[in-house]
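Yeah, one chain of the complex is gone here, protein chain that is, but the others are all in their spots.
Let's turn to chain A:
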Amino acid sequence: MAVASDPVLTFPPDQVPDPEEFIQAAMRWHFSPTTGSPYWLRRARTLDFDPRRDVRAFDDLQLFPNIVNELRDVPARDLVPQGYGSSTEVIGVYESGGTTGAPKRVAYLADWMDRYVTWSAGRMDERGHPHGAHWLAMIPSGPHLWGEVVARQARRRGGFTSTIDLDPRWVKKCIAEGRADEAARYVEHLLEQGRFLLETQDIGVLVITPPLLERLAQHEHLVKLVNEKVRVIIWSGAHMDADSRHLFRTEVFPDVQLFGNYGSTMILCGAVERAGSEEECVFDPFAPHISFSVVDPETRRPVPYGARGQVVMHHISRSALLPNNLERDVATRIRPEAGHLGDSVADVSPVRTFDDEVVIEGVY
């Protein structure tokens, strides 16, 4: 039987709740024996603090260990809060890309999807994105989350959706095995499929990853079609460096709005590009459900605003609790929008590796 949660957890989309009230309500929900998930109730017994007593404010989230690695093995069913009772609607079980080992997985509940889609659709309205457009999504579907989210976003906005599926794990495998040519052939295959749609349909919104968009930009014919038809390019799934973003905006797709999303399976959605992000691409998360901290990876302390650090992510909703996950991404710490929890981030990029080898032999 379903148990009512504190209404602060399901605040109306036009309001931002008091952060402390919100966090405390979430702790009550996820750690009460009647409402918490089997996973968290079990895990709580191993914590050296009591979340309901000790986690009162945003900074207290640091008390939690990073549990995402456990999501490789935990039965997805155990992640669902018992408070939903028999009314649970699990849309799907979605997985991370598997870059750092075996995939991690989360259970995705319908009420959270509805909240996220409502919020993100609002951000699109603010930017004047079209309603009723035909969307072309050249992105991964299951086991990844993004395809499902985009299908619902398009539907919410009265759109049609065409999808060209992309398997990022296969691409990563090809590249890891030194078969870059095979990865390139696969990408050309995807673009060819996209071309049929761009040629014959009135595509108004293109959803795509930066690497694929970069490949698309090599085809003059496709660039022309996108500039003629597409009004918004929504990109996510990989980082876009500031120089490429500048070139896309000013030279390659000057008439198209570029709308970046920064997401992760481990926060069950994404953050969206702040309107008016000119020089640097700022992402604002769906606070307080999603919050970021940009920290020094050594000390785990926040870096100053404007400095680079590693991104820590938190997801807090009625449907899930995934706190304190140190991501591999590096970003600039940005002041959040007024009244929001945590940080906003800009110019996200993967952790850099440096070429510091000393070349001994030879004179070059």
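Assume a contact is a pair of C-beta atoms (placed from the backbone, for glycine too) under 8 Å apart; a residue touches a chain by one contact, two chains touch by 3 or more; residues count from 1.
Convention: contacts and distances are computed from a predicted model.
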- Query: Can you tell which of "Anti-sigma regulatory factor", "Carbohydrate ABC transporter permease", "Aldehyde dehydrogenase family protein" or "Thioesterase" UniProt lists for the chain that's not drawn?
  - Reply: "Aldehyde dehydrogenase family protein"
- Message: Using the touch definition from the top, which of A:3, A:110, A:242 or A:326 touches the missing chain?
- Response: A:242
- Message: Looking at the full complex, which residue from A:110, A:252 or A:326 touches the chain that isn't shown here?
- Response: A:252
- Given A:48, A:220 or A:298, the one touching the chain that is not displayed: A:220
- Considering the whole complex rather than only what is displayed, give the residues of chain A touching the chain that is not shown. 214, 217-218, 220, 223-224, 227, 241-244, 246-248, 250-252, 254-255, 279, 355, 358-364
